[in-house]
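Below you will find the structure I want to go over with you.
All protein chains but one are shown in place.
Up next is subunit A:
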Amino acid sequence: MTQKTLTHLQRLEAESIHILREVVAEAENPVMLYSVGKDSAVMLHLAKKAFYPAPPPFPLLHVDTTWKFQDMYKLRDKAAADAGMELLVYQNPEAVERGINPFDHGSLHTDMWKTEGLKQALDKYGFDVAFGGARRDEEKSRAKERVFSFRSANHRWDPKNQRPELWHLYNARKSKGESVRVFPISNWTELDIWQYIHLEGIEIVPLYFSEPRPTVIRDGLMLMVDDNRFPLKDGEEPVMRSVRFRTLGCYPLTGAVESTAKTLPEVIQEMLLTTTSERQGRAIDHDQAASMEKKKQEGYF
């Protein structure tokens, strides 16, 4: 009899595709949250595989903060078009009106654009299930979150009241008003993601590769001056440095690393030889160890 040993990426891929299909079969109105980062790119690629030859039978939703890197907006529109999927872009109107930005408003920026924006968008379109590209290896609160993670009518997560998940069986039944966040790539690690991107030739934002970019160093983070909304302080002068990004978010909140990695293998090489964890470049986690846990309970994805 023919035998075939599945590799770790094949097993991860099969599990993710199974989860994506299970949601589409059981949800009324699913959506995929698309943040344009590498994890989103992998999740979208898996969705294309899961439903081939049909396009994935749900739209993409980008909860926009207006402060993403320009390169991200470009790839976002292209990726949606390539997949033959509808792209919904949502911006919290109150944040637009009040001109909320990361320079003047601190944590209110994340709260209003992302946390509130996401709740508003899900309510507006009546989505009952939202796919997210979070991974369990990212930090401690993710490690114990289920693949199917339920939110109350006001979008709160209750970590004490999670459903057990056995075998390949996911209980997708929800009570009135509840919605579900589903994380198809829960069991992937950062290295798995990079290897898969390499193996499958998935297009990612050029910001992951090193280029000379205008940067300033502020509060220990190396920030890229991506457009002229970046308010320079006295004596601050953007310096061209050869940098790239390990994670992508709002450009004023995302630290770059100096690097010479211009190709995917070089990026992976650098990642494997590096000695700091991925989230270190994100300002959001710096406050305290349990900050993500709190944010999630409040409704942050």
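In the analysis below, a residue touches a chain if its C-beta (ideal position, glycine included) is under 8 Å from a C-beta of that chain, and two chains touch if they have at least 3 such contacts; residues count from 1.
In the analysis below, contacts and distances are computed from a predicted model.
Note on the omitted subunit: UniProt lists it as "Multifunctional fusion protein", one of the names in "Phosphate transport system permease protein PstA", "3-isopropylmalate dehydratase small subunit", "Multifunctional fusion protein" or "1,2-phenylacetyl-CoA epoxidase subunit B". Only one of the listed residues, A:D39, A:D192 or A:D226, touches the absent chain: A:D192.
Residues of subunit A that touch the chain left out of the display are 1-15, 17-18, 21-22, 24-25, 48-55, 136-137, 140-141, 143-144, 159-160, 162-169, 171, 173-175, 186-187, 189, 191-192, 195, 198-199, 265-266, 268-269, 272-277, 280, 288-290, 293.
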